[in-house]
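Written below as structure tokens is the structure these notes are about.
Every protein chain of the complex appears in place save one, which is left out.
Every chain is named by a letter (A and B) in the order it is written, and numbering of its residues begins at 1.
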Amino acid sequence: VGPPVFTSDKLYDDQPPTGVVTGLAWTQMGGTTMYVESVLEAPLLPTSQQSFKRTGMLGEVMKESTVIAYTFAKMFVASHFPDNRFFDHARIHMHCPEGATPKDGPSAGVTISTSLLSLALNRVVDPGYAMTGEITVTGRILRIGGLREKTVAAKRAGAKTVFFPAGNLADWEALPENIKEGIEGVPCNFYSDIFNRCFAGVSQEEGNKVW
Amino acid sequence: VGPPVFTSDKLYDDQPPTGVVTGLAWTQMGGTTMYVESVLEAPLLPTSQQSFKRTGMLGEVMKESTVIAYTFAKMFVASHFPDNRFFDHARIHMHCPEGATPKDGPSAGVTISTSLLSLALNRVVDPGYAMTGEITVTGRILRIGGLREKTVAAKRAGAKTVFFPAGNLADWEALPENIKEGIEGVPCNFYSDIFNRCFAGVSQEEGNKVW
Partner (left out) sequence: VGPPVFTSDKLYDDQPPTGVVTGLAWTQMGGTTMYVESVLEAPLLPTSQQSFKRTGMLGEVMKESTVIAYTFAKMFVASHFPDNRFFDHARIHMHCPEGATPKDGPSAGVTISTSLLSLALNRVVDPGYAMTGEITVTGRILRIGGLREKTVAAKRAGAKTVFFPAGNLADWEALPENIKEGIEGVPCNFYSDIFNRCFAGVSQEEGNKVW
């Protein structure tokens, strides 16, 4: 039932590496998945200085989104896992495939934040999770556009859960049942609504000790 | 009575974090709330160097406003709370949601100053307060445009008090009673007129010891 899963919409067939998160974008051709990948570009050493590099043909608004997500992720770790030294020393490279496609807009904020936290906590994010939402530096999640097209794209890529801003709840409720069938929608006001699902098993002790 | 509160105009339902202040902007579509959020982007350590990052698609005039507000806030703390070392070591990231909306003009000066002082004094600003006004480096508050539209927006977002420049007093007095009903207007000549309300309970001892 439902449209078939096109492999072109799935970047990783099985379990993705840490730092990889499925985002959702709206384009003139409809919705599409937009993966965010974060990796260390150098081994994590006590002497290395933090840095943050971004690639993927990102526009001005999306570049600012990465700066916002980076600040948010650092302070989220500092307040929840104060002994986790990851961001002090991590030289991070974040990339959004596909490299030839220009990307812009603020709605990848939650995806970028989750990608950075996946690295910082060394935890894989369930590839069945897809997400969209602007994030503020305090972790508030703001409305986005194109929820219908994004949900279709999430389903086509095999996602079973879509995280979206609570400000889009009316849009979600207005979606036809056949689109929502087989997919769980999770409205989110604050980033903690995403964190508590994506990183459910991370105890404070584990998050503190991982790096 | 009056228009209903649209949640889309309220960024935080309950108590916002420190560093979050409700500003007011004028757009071609009318007035709107424009929040300013300031957070630390790194834990406050005796060894860390001050820095100040800004995001939110800010235009040239508004970028200068942030520089003016930063200078003003630093010297206000230095003269009123000389033992408060916050700004010496704080790595601050100030953001104006929503990230895709270009913003400009000088009238967020008082909002930015208040956001920075909220962080420096570790005090939440009453979310019922909304404000607009250009600030100079000495703390003088200068006239702004669009007070009528901004007041309507403040009310729609549930504000109960609007701080505006004393230079706009004639504009305030010319507002129809039905707009002003249920909202207190506070004309301000100097930043101290705002400070004494927003941070009323902060004793010199407390402000000195907070960081």
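Simple rule for what comes next: a residue touches a chain if its C-beta (ideal position, glycine included) is under 8 Å from a C-beta of that chain, and two chains touch if they have at least 3 such contacts.
Quick caveat: nothing in here was measured; it's all calculated off a predicted structure.
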Displayed chains that the missing one touches are B
Out of B:Arg140, B:Lys160, B:Lys180 or B:Arg197, which touches the unshown chain?
-> B:Arg140
Among B:Leu40, B:Ile68 or B:Ala130, which residue is in contact with the omitted chain in the full complex?
-> B:Ile68
Residues belonging to chain B that touch the chain removed from view | 60-61, 64-65, 67-68, 70-72, 74-75, 78, 82, 105-106, 109, 134, 136-138, 140, 142-143, 167, 189
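The criterion applied here is as follows: only the chains that are shown with their structure count from here on.
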On Cα atoms, by how many degrees is chain A rotated relative to chain B, nearest 5?
-> 55
Per the centroid of Cα atoms for each chain, what is the distance between chain A and chain B, given in Å?
-> 30
